[in-house]
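Apart from one protein chain that is not included, each protein chain of the complex appears where it belongs.
Naming follows writing order (A and B), and every chain is counted from residue 1.
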Amino acid sequence: MAFYVVQFLTGLASAASLFLVASGLSIIFGVTRIVNFAHGAFYMIGAYVAFTLTERLSGAFGFWGAIVIAAFAVALIGVLVEMVLLRRIYHAPELFQLLATFGLTLMVEDLVVLIWGPDDLVGRRAPGFKGAIDFFGQNIPSYDLFLIVLGPVVLGILWLLFQRTRWGVLVRAATQDRDMVAALGVNQKWLFTSVFAVGVFLAALGGALQIPRDAVHHAMDLRIIVEVFVVVVIGGLGSIIGAFVAAVLVSELNAFGILIFPKISIILVFLVMAAVLIVRPWGLFGRPEAPARKTPGLTVNPWRPLTSNERLAALAALVIAATLPLFAGNYALTVGSEIAISVIFAVSLHFLMSVGGLASFGHAAYFGLGAYGVAFLAKMAGLPMIVCLLLGPLLGCMGAAVFGFFAVQLSGVYFAMLTLAFAQIVWSIAFQWVSVTGGDNGILGVWPSSWAASPSHFYWLSLGVAALVTIALRAMVFSPFGYALRATRDSLLRSEAVGINAKRIQWTAFVIAGTTAGIGGALFAYLKGSVFPDNLGISLSVDALVMVLLGGVETVSGAVIGAIVYKALNIWLVSQTDLSKLVLGGFIVLIVVVFPKGIVGMLEMLAHRRGKTSPPGSPLLAKPIESAE
Amino acid sequence: MRAKNYFVGAAFALLASGMAHSALAQDIKIGEINSYSLLPAFTEPYRKGWQLAVEEINAAGGINGKKLIVVSKDDGGKPADAQTAANELVSSEGVAMLTGTFLSNIGLAVSDFANQKKVFFLAAEPLTDAVTWSKGNKYTFRLRPSNYMQAAMLVEAASKLPAKRWATIAPNYEYGQSAVAVFKKLMSEKRPDIQWVDEQWPPQGKIDAGPVVQAVAAANPEAILNVTFGADLVKLVREGNTRGLFKGREVVSFLTGEPEYLDPLKEETPEGWIVTGYPWYSIKTPEHDAFLKAYQAKYNDYPRLGSIVGYQTIKSAAAILAKANSTDPEKLIAAAEGLSMPSPFGEITFRKIDHQSTLGAYVGKTALKDGKGVMVDSVYKKGADYLPSDAEVEKLRPKD
Partner (left out) sequence: MSVAPPLLAVEGLTKSYGGVHAVRGVSFSLRAGEILALIGPNGAGKSTCFDMLNGQNRPDSGHVRLLGEDTTGRKPREIWRMGVGRTFQITATFATMTVRENVQVALISHGKQLYNLWGSAPNFDRGEAGRLLELVGMGGYADRPCGELAYGDLKRLELAVALANQPKLLLMDEPTAGMAPRERVDLMRLTAQIAREKSIGVLFTEHDMDVVFEHADRIIVLNRGTLIAEGSPAEVRGNPQVQAVYLGEGLLYEAGHREGASA
């Protein structure tokens, strides 16, 4: 019995730091609607700064002072980030802020190594909390007890802050209805900045408090960020109590999960999140979101099919691309193939995200399933390449059909998180079910048949499939189905009122996008000759999001350009420098600030500006103001 | 779709960058790939090691008079990116062979690439047995002692312990699973009397150390096998120390004696663990002294195990290239099979039967000295002594 009590208390201790970080993320999202991907980075910087300070400052006061100073210092960095970067892009399309914070995260991961060196750092133990306390023969670390007390104390302080101060009232009001706060004449700028600062403070404090328990290292951010998202979503976005309850739930699940299901504890959390979202789409303590007053896009230019001149130009570009093997070497051709596959992946997400308004955070799952489909068929059934290429994507299709059915019941961030959960479940299975998938070591030897083996042939194959897929999806955008899908994105209410079964339309789109991603994955397996769990990992899902956002989420052809630019740049940078994350992150941040509508969005805006000069004809000027309300 | 124009633009950029690197014909180029950005703690000393080797080789007149150049690429910890890099090295840089890699999956990906493209590959650090056995191929050789070899070395020491009740803690992915499997198998062969009372499989990189320590303690084992490393190890050790998990229990641990893993633990280093590792401070052989002196002179830093691996990887590559006197992969393979050469750990041989080198490892016990973790009572275990019989190896390895 004592064992279970101690196990429970251990879970509570883990919950405390998780809660700190999660509550910060939740507050930031609640008020600013920013999905702050950099939250893990702030947590990590908090730990690094606290490490440096605790090594410098001596004694108990030094230690605790260092923790608090570190949190304040990082909050200050947060303020800087908010004022310099985020303020510029609050009015950019939804999720564009995610791109900015993702860029920041990349930069921070390299920066901490440059500043603090590559080694894992193990900091001091907390003065006064070094040992353990005996509980009926079981040892409880006294620092755990400290954390167990700290969690509710922070919760209490936050509660008081939100209930008893004017600032708190404003924050709560803004969480429920942003427009209302604007209407109250509150200086929204400073409200956002202060909220961001508080959120970052909590993240950094959570990181700093890890010093006595954990090693400080440059991958800390990724270890926590996903778990924190899970906590926030289970608890309900914007709910502090929810974050607390969910942090406890997740931590206890981990603590007891390892006793019952030692091998699948990592999946357990995502299963619970998926279950919660399916039963309670707004999390345990969340509130159904009021239907968005502005549609995601409010496109500058109405989408239209290509004119015949543009079609010719596209064809010409394709023909030129097809001549690459005449003058380029094998490496360039293989890179060309990889870029073409990225285009397939990006346009498949674009179809779901831009056309359907459903931003998936787990799109790599279907890409990877396509790749694994090919690998299973080729290695286990020994089928020829052409059959594998045709049938492999069906695994992506089936995955999309099953997961999509549940995912489309939700929308917005909750949809994103459910897709993330599904992707993580698939990834965990691939990673841990070694006997079937080969686990981390993957499935090797999936090489193309001789007809496609040469780099030029494979390049033509990839280019051809990419062109077909792009044309097909583009045609679908302008098909009756595409109109119906856009209709569900723009107004669920209206589409239901004209007889459209929105969920079924969205589900169909999800399956189409998943299958298409699977086609990309199938080609990718043959390009690389192997399949690894990486092919369904979070970082690949994020890559896809970045490609779409970079090109311009409100445009039809943005994904194509975004994929080419991002992938080419990525490959080039990785080849040229060990600091590729720093440079790439910097580039993304720059793009976000300079081209808030993405590359193609920016080009369209310029073309539009040149075409029309009279004010009434330039809604692109009017829109940002309107959506800025 | 103006989009497609970017294809061409990107292609030109790639071509241009390829040309810029073209080297003089009398140079010999080796392509090197590792997870520099993902695992800097391990790859930085490794890089220093191979850079030292390149310097020494060229100072001694290069390879049969030709200057050695190492072209190094980052793989970001992703197998797919490692393959792109391998492709660039082979297709654009025209390297004579590929070397490097740290993570097992990346080692396998590059090995498979080498096999497909018929390129010689000397894997430096990946530990998985698959590299030389179940997924071994003609073109791939490996320097570092494999998972199996390290397990066998540890089992030798572990089987002498009186403990009968054993628990295991290992990260839940291929490396952890196969390390535990091999250890259990070899251990049970030597000690049919032991019992496995608990196994913990924390997710790699995400150990929730408190509950894991509690759960292991609850099973009340007499001895524990640990396979976690890096930040997971730090958390496990800290929780274990605080909760008294290691008190009165024997612990056998993979890799923990390597400075990369041992040094961060500082005063938290648990004492008396049986570990594999690299006690650079207590190795007193002329070969190692020479290496240590050169390394410290160049970098004003002490070597980690990665330094040894990086150094010996390029030294081995150079020896193979020198003997083959050609960059033809078939000739390189012929030269490498059965080739013996000196190393800071003494003479090593690349076995013909499975292309595994006989580089060994040190097995010793952890101890705390002046607030730092060290290995004591270390003994060098020659790799050749911890490999299965040739008959078994032949069964494990696919026929070429």
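Heads up, the rule we're going with is that a residue touches a chain if its C-beta (ideal position, glycine included) is under 8 Å from a C-beta of that chain, and two chains touch if they have at least 3 such contacts.
Predicted model, so just to flag it, every value in this text is computed and none were measured.
Student: Touch partners of the unshown chain, restricted to the chains that are shown, please.
Tutor: When the entire complex is considered, the left-out chain reaches A.
Student: Please identify which residue in A:N139, A:T193, A:T508 or A:S557 touches the non-displayed chain.
Tutor: Only one of A:N139, A:T193, A:T508 or A:S557 touches the chain omitted from view, namely A:T508.
Student: Would you indicate which residue among A:M380, A:A475, A:L590 or A:A607 is in contact with the undisplayed chain?
Tutor: Checking each option in A:M380, A:A475, A:L590 or A:A607, the one touching the absent chain turns out to be A:A475.
Student: Give the residue, chosen from A:M1, A:V279, A:L326 or A:V498, that touches the chain omitted from the document.
Tutor: Checking the options A:M1, A:V279, A:L326 or A:V498, the one contacting the hidden chain is A:V498.
Student: For the chain that got dropped from the picture, name the residues of chain A it touches.
Tutor: 294-295, 297-299, 301-305, 475-476, 478-484, 486-487, 489-491, 493-501, 505, 508, 512, 554, 619, 623
Throughout what follows, only the chains that are shown with their structure count from here on.
Student: From the C-alpha centre of chain A to that of chain B, how far is it in Å?
Tutor: A distance of 32 Å separates the two centres.
Student: With touch defined as at the start, can you tell me which chain B residues reach chain A in the complex?
Tutor: Residues 1-8, 10-11, 13-15, 17-18, 36-38, 40-41, 43-44, 73-76, 78-81, 83-85, 87-88, 90-92, 104-105, 108-109, 111-113, 115-116, 128, 130, 135, 172-175, 177-178, 199-203, 205-206, 208-212, 214-215, 217-218, 230-231, 234-235, 238-239, 242-244, 263-266, 268 of chain B touch chain A in their complex.
Student: Would you pull the chain A residues touching chain B in the complex into a rising list?
Tutor: Touching chain B from chain A are residues 3, 6-7, 10-11, 13-14, 110, 113, 118-122, 130-132, 138-141, 143-144, 212-215, 217-220, 223, 227, 251, 254-256, 258-259, 262-263, 265-266, 306, 310, 313-314, 317-318, 320-321, 324, 327-332, 334-336, 338-340, 343, 428, 431-432, 434, 438-442, 444-445, 447, 455, 463, 470, 524, 528-530, 532, 534-535, 539, 557, 560-561, 564-565, 568, 571-572, 574-581.
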